[in-house]
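Mind looking over this structure? Questions follow.
The complex appears here without one of its protein chains, the remainder shown in place.
Labels for the chains are A, B, C and D, by order of writing; each one numbers its residues from 1.
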Amino acid sequence: MTAGLSADFMVVRSLFSVTAGFEVAPGSVLGLVGSNGSGKSTIVEAIAGLLPVSKGSIGLEGALLDDAATATFVDARHRHVGVAFQEPRLFPHMSVWENVAFGIDARSRRSQSPWRPRRSQQVQPSGSTVDLRSMRLRGQAADHIWSLMEAFGLSELAARRPTSLSGGQAQLVSLVRALASEPRLLILDEPFSAMDVDVRFNVRNQLSDWLSSFSGPTVLISHDAGDAFVLADQIAVLEAGAITQSGTPDDIRRRPTTRFAASLAGTNRVTVDANAGVLSIPGSPLTLLTWDHTAAGQVVATIPAEAIALYTSQPAGSPRNTWSTTVESIQQMGSVVRVGLGVPLALAVDVTPSSVTELGLVPGSAVWASVKATEVNIADGVNM
Amino acid sequence: MTAGLSADFMVVRSLFSVTAGFEVAPGSVLGLVGSNGSGKSTIVEAIAGLLPVSKGSIGLEGALLDDAATATFVDARHRHVGVAFQEPRLFPHMSVWENVAFGIDARSRRSQSPWRPRRSQQVQPSGSTVDLRSMRLRGQAADHIWSLMEAFGLSELAARRPTSLSGGQAQLVSLVRALASEPRLLILDEPFSAMDVDVRFNVRNQLSDWLSSFSGPTVLISHDAGDAFVLADQIAVLEAGAITQSGTPDDIRRRPTTRFAASLAGTNRVTVDANAGVLSIPGSPLTLLTWDHTAAGQVVATIPAEAIALYTSQPAGSPRNTWSTTVESIQQMGSVVRVGLGVPLALAVDVTPSSVTELGLVPGSAVWASVKATEVNIADGVNM
Amino acid sequence: MAVSLFVLPLIALASNAPWSSLGQIYTSPVALDALRISAIASITATLICVVLGVPLAFVLARTDFPGRRIVRALVVLPMVLPPVVGGTALLLAFGRRGMVGGPLYDATGLLLPYSMWGVVLANVFVAMPFLVVTVYGALRALDRRPEAAAATLGASEAYILRRITLPAIAPSVGAGVVLCWARALGEFGATVTFAGNLEGRTQTLPLAVFVTLGSDRDGAVAISLMLVAVSVTVLIALRERWWGQL
Amino acid sequence: MAVSLFVLPLIALASNAPWSSLGQIYTSPVALDALRISAIASITATLICVVLGVPLAFVLARTDFPGRRIVRALVVLPMVLPPVVGGTALLLAFGRRGMVGGPLYDATGLLLPYSMWGVVLANVFVAMPFLVVTVYGALRALDRRPEAAAATLGASEAYILRRITLPAIAPSVGAGVVLCWARALGEFGATVTFAGNLEGRTQTLPLAVFVTLGSDRDGAVAISLMLVAVSVTVLIALRERWWGQL
Partner (left out) sequence: SEPARQGSDPTPSASDRGDAATVPGLRSGRLDVFAAASLTDVFTTIEPMVARRLPGVDLDVNFAGSSTLREQIIAGAPADVIVSANRQIVDDLVDGGAIDGAPTVFAVNSLTLVVPSGNPGEISSLDDLERSGLLVGVCAAAVPCGVLAQEYFAARGVTPSIVTEEPDVRTLLAKVISGELDAGFVYRTDALAKSEAVEVVELPEIAEMTTEYVAARVAQSTHPDAGQGFIELLKDPQVQAILLDQGFVLP
């Protein structure tokens, strides 16, 4: 058992079960990605102690939290797992401030630490200009929470009730509430989904800062591969209740082993015959070169969608992996445009919207495609 | 008053008010974008009839829905506005099927149309293999809803209760419920935020199809500029309760008039002195050329972030708008990387992640930047 | 501890029951008549309470009219009024000489007291507050967003009530119905005052207990146990879902 | 229509009141003593009901033990038991010769009947079910996700109860307290049977009404109106937030 989070369990709910095994070192971030309904939130509930495991165990900092074999089960409230749930789950009758301070407040009740009884509600954290009617914390702890709220842009909302928050505001409160609870393990379930570009940008920066001084393990769930890939040290890909691939973000991007991981990472997967670094495409005259000279026989080659360059004419000083083809489809996806190429090799290419305009791409356009041999990887096995 | 939706109102809630005016033609889509808390959901509630306007009016198909002057107020249930709320708001004690069929069912109660009384619950829509215990609709209507659910990938979940849905599944049910209610006006408030890449892709395609045969106006709210820019014919930018810019997606992208619109569209805004197509940057020797020769004096130039190209050495056959600079920051944003450039001109540049690797970009790298004159636009006025 | 408070007296009561002669007492016409009247009256009264009380709770919880708080307080009054006083008040209002009952009797010859309808009216008067207050409380705690969603989907208020609101507060309505029915079943003072105590006509189980208590203590305990048995059976048999299962 | 059912009898009662001599009656020691005893007993009983009843409702709603449904049904029983029988059952259990009361008396000389504590006990016995059932219903309808969130934030069960659960069901707890208090205030049969009736010691307002009714009809109506006035005042004065405002 490691010092961080070590999980290897099966958890069952009526129609569905999840089997997962992973370890997250102290201070590092596991990105858990997977499609809707693949079981991400179920794993959250298991780790947080809201759903007991049916098999296997979950351990944190060397101690067992949940173990089916020995019937160990540490109650949610003793796990010190800070969770930002997928729905904000704010406490409707408390102000934003009270929501955020809840964790500290709740724990201090038990440990008789530097908090005061209810009667002294008039004190405000230093720097506050808001009337925080039902504040209970004093001194340092209040200041700490207050500065956290300020960093995340919540100070103006401190006295509000959750019912008068917008969707994005509520999600932010939920995130900060989890951070403020002094967790030993942090779980964020789609923490940015309701946030706009600017807020997301700021929150992600603040969160990076926070995480850099956080000594516990973190599990970050996101359907946005970008978020997960940027913030996470490790990625686990969950499909239909099982982890199908795990590795560093770069691993996943370069060598996705399943179709889903590939589409998540925006990477093409092509079945080819490899021979000393030369990949021949079955049923096509095209061959591609790869940096990887070890693979032989039928393998899956992976090519990141954004590693492919498009030109209207044959590029000068052309790299060896260059071929002419046609545009089959054009689809805007978020801030990039995904161009589908046709014969001789169906590939997805991500380009910026302005390149589309510049190159005058429309379905049917004739283009030249090119990819460096260093971007052509061999995935470990063939399992489309 | 137009045939579609025409809105020009002020709506007030305790600490906040929104003033908005826009028209949406039948069959067209208005994208409503704005930061968290800018009032998007408040506008939804006003149009849906859940929050009366304080000033002005809302009209649909030439009839007034709400008018402060004449105290007209059409009740929500008579407006035929299909809303996919930001939180799914599913009916917890009904199955997914019942949730989706609710609108049709509710309306048929009043108009005595082709539905049957409760006792006949055993009939299933043709093609269903699920036990739909509490179905009430029959024949065509049921088939219609069923095929809608199939198209959106909900058929397997038909018999489930909302409490046993994942976040993304619940959001999808909420979307389909709005579509199935035979609306005259459709409002979608962040309909894709909880969906994963694949589902989002499929749903967006299905929704496009559905919208193409929908004769009513649609209001689409999204903090993801990509979604809004792709699906919408018109964009309205909402900031702090007021619409600050509206126009076609291309307008907004090329000529964002506010800082927020610019950041939303990923466009740089620079205050320059214009003279016959030459823009001089105050306090810097750099000049840029623009296609727009009409502007003169102090104006704001806008440059899309993805229109700027970066090179490690001076590009050959260099375009005129080329300068050497340093990388100040690198930030992954979703599937693109945003590179911040320093002196002589602070600009944000969007590149693909593989370009970053390829060019070996790190903060402090010396690079060459270049932009075509056709991508340098002049915004209408100066209001940073 | 709290449970023992309820259980001990009941055990004591049961251990004092004339178990051997129970069968004989239960088949006596007095007990059977009373059981029949109690059953009919309490069920009818509960139905009336539901029909009148749920909408009343709605109006109190959802609309804002001047004097709402006063009406809300008035609704609770039958609970604090000693039942005999309640019965007297009912007589003053609906009796043959009553404010409403008088003109009614003169016009139609209809007489509420001393009839089954009188029993029902007394039960409704006494039991309705329980339903109203319980449903009111639940409505106040309810998240109203699903209702708003239903409205945008074109549902009328009645339809929303039936398919969204009531299912959502079902556990509380169930609790209210249980309280209401139990209170009606156990009603004594108002009934005896307003409807009288006529065997086979208005004598409910509690009234039978009262009358029997004077001459035959065992019989009274036996009839009480019958009352207990009836209600326990009904309450245990109530499907969870009608009493608190979402 | 439903409201008129409550209002008419009260108007009738009020219009029969001896308004001129009201002041005199209200300053009589009988009325004042009874008012004091009623106030103390009903409030104490309500507090005890809250302390015992809320946890009981919790256990019933949240835990699953064999016989849960039976306990749930037993809890409602004091409501259907005719109050006199309830009082008798209390005597059998807690009286001087009762199952528990007997040994207790023999050992300590403590006697519950004929004392204020007897009144309180009778009130608790009769009124507690109202609180338990109301809170039970609300707990069953509650969304439990915020509670789970609170647990992950380290809150103990008691803390969650106090800061999350109770505030969320506050309107229903409020309704339950109102029902409970009103029922205790109006309690007659069980009190008189168990605690007896002694002016200045165990005579509550309803008992005073009943006793007075025998000799002085006007006085009885006047004391009833006092009861009504007290409860209406309390109920109107109750801040919305304690009775149904989230």
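Basically, a contact is a pair of C-beta atoms (placed from the backbone, for glycine too) under 8 Å apart; a residue touches a chain by one contact, two chains touch by 3 or more.
Keep in mind that this is a model prediction, so the values were computed, not measured.
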{"item": "Chain not shown, its touching partners among those shown", "value": "C, D"}
{"item": "Residue among D:35, D:213 or D:226 that touches the chain left out of view", "value": "D:213"}
{"item": "Omitted-chain contact residue, chosen from C:60, C:192 or C:227", "value": "C:192"}
{"item": "Subunit D residues touching the omitted chain (full complex)", "value": "84, 88, 91-92, 95-97, 113-114, 192-193, 195-199, 201-203, 207, 210-215, 217, 220"}
{"item": "Absent chain, residues of subunit C that touch it", "value": "18, 21, 24-25, 28-30, 84, 87-88, 91-92, 95-98, 102, 111, 113-114, 192-193, 196-201, 210-219"}
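Just so it is clear, only the chains that are shown with their structure count from here on.
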{"item": "Where subunit A and subunit B overlap in contact partners, by chain label", "value": "none"}
{"item": "Pair of chains joined by the greatest number of C-beta pairs in contact", "value": "C-D"}
{"item": "Approximate Å spacing (C-alpha centroids) for the pair subunit A, subunit C", "value": "57"}
{"item": "Centre-to-centre distance between subunit D and subunit C (centres being mean Cα positions), rounded to whole Å", "value": "17"}
{"item": "Residues within subunit C bordering two or more other chains", "value": "168, 170, 246"}
{"item": "Residue list for subunit A, restricted to those that touch at least two other chains", "value": "87"}
{"item": "Pairwise touch network: line, ring, star, complete, or other", "value": "ring"}
{"item": "Complex interface listing, subunit D residues touching subunit C", "value": "1-3, 5-13, 15-16, 52-53, 55-56, 61, 69-86, 88-90, 92-94, 98-100, 124-125, 128-130, 133-134, 136-138, 140-141, 143, 168-176, 178-179, 182-183, 185-186, 188-189, 205-206, 209-210, 213, 220-221, 224, 227-228, 231-232, 235-236, 240, 243-246"}
{"item": "Subunit D residues within the subunit A interface of the complex", "value": "145-146, 148-157, 159, 163-164, 167-168, 170, 246"}
{"item": "Subunit A to subunit B touching residues, read off their complex", "value": "13-15, 34-37, 40-41, 86-87, 160, 164-169, 172, 189-190, 193-201, 205, 223-227, 229-230, 253, 260, 263-264, 266, 304, 306-307, 331-336, 350-355, 358, 372, 375"}
